[in-house]
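Missing here: one protein chain of the complex. Every other protein chain is in place.
Coming up: subunit A.
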Amino acid sequence: MGQREGAAGLTTHAPQAAQAVTLPASLDEAVAALAAMPAAVPVAGGTDLMTAVNSGQLRPAALVGLGRISEIRGWQYLDGHALLGAGLTHARMGRPDFAALIPALAAAARAAGPPQIRNAGTLGGNIASAAPMGDALPVLAALEATLIIAGPGGARREVPVSHLLAGVDMLRGGELIGYVRVPLLHAPQVFLKATGRTGPGRAIASVALVLDPARRGVRCAVGAIAPMPLRPLEAEQWVASLIDWDNNRAVAPEALAAFGEYVAAACIPDPVPAEDGSVQPLPPAVLHLRRTVAALARRALGRALS
């Protein structure tokens, strides 16, 4: 595009400053580039990073772009698991072939934002940002996914996603999330998100629920209401014991509602009674959040079992 001259010799084109950007072609090259430039920041879709840059909160000295690492932009099968590249975009995960494989992750990817965000934002970026509203996170928590982390010298180590999100086992300097290992369960999975609007928006609360018929288990995670996804383990076990796994996975309708309440109460517990035994009621906004979680969990289980 050429420059356009306006009144008083004004033009509409500003010269751009150059920046140090490395574009490695493999995961190990990327790790090496980070090791060589400890001040460099890795960038994949940039949907979170560039917001921080544009608002002046982050001024990266250099960038390591992960967009050209083709090995992490697809997926492969491995011992009943799928090995998902961290560079998979939300748009790619939302497509029908992926949805047939891991339906809940596909649903979360489709709900993750407007098309521009879904085209750029990646699975690995969602995990690395670990924002409470990250839509993929409750799904990965429910699936009990494992991260494969690439380190210097071709090193690889595995970390459960919940450990990373809880801060039990953090990414170390120079490490990158390479792959996400997710079990293939061949059973219904649901991801539901309440946003308070019809267009794409941040989750007020979200629920991911997966069935594991082989282990006769129900696994559920609630997102967006806490810094990391919450797993209502007791509620999961309780409802799994009520499901007639051999007979269309039938469950009594009252059990759905009870499951919803159980999940909600586990994630948003009643306040501890004071010494005199009196209980402060939850504030209205928190009560609404609890009702929202209950409705989402009930609907999610209902859809998974229908």
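Methods note: contacts are C-beta pairs under 8 Å (C-beta built on N, C-alpha and C of every residue); 3 or more make two chains touch, one makes a residue touch a chain; residues count from 1.
Note that contacts and distances are computed from a predicted model.
When the listed names "Spermidine/putrescine import ATP-binding protein PotA", "TonB-linked outer membrane protein, SusC/RagA family", "Chemotaxis protein CheA" or "Oxidoreductase" are checked against UniProt, the chain not shown comes out as "Oxidoreductase". When the full complex is taken into account, the listed residue touching the unshown chain is A:Ala111, out of A:Ala33, A:Leu63 or A:Ala111.
Interface note for the absent chain: among A:Pro60, A:Pro160, A:Pro188 or A:Gly201, the touching residue is A:Gly201. For subunit A, the list of residues touching the undisplayed chain reads 4, 6-14, 17, 51, 54-56, 59, 107, 110-111, 114, 192-202, 204, 284-285, 287-288, 291-292, 295-296, 299.
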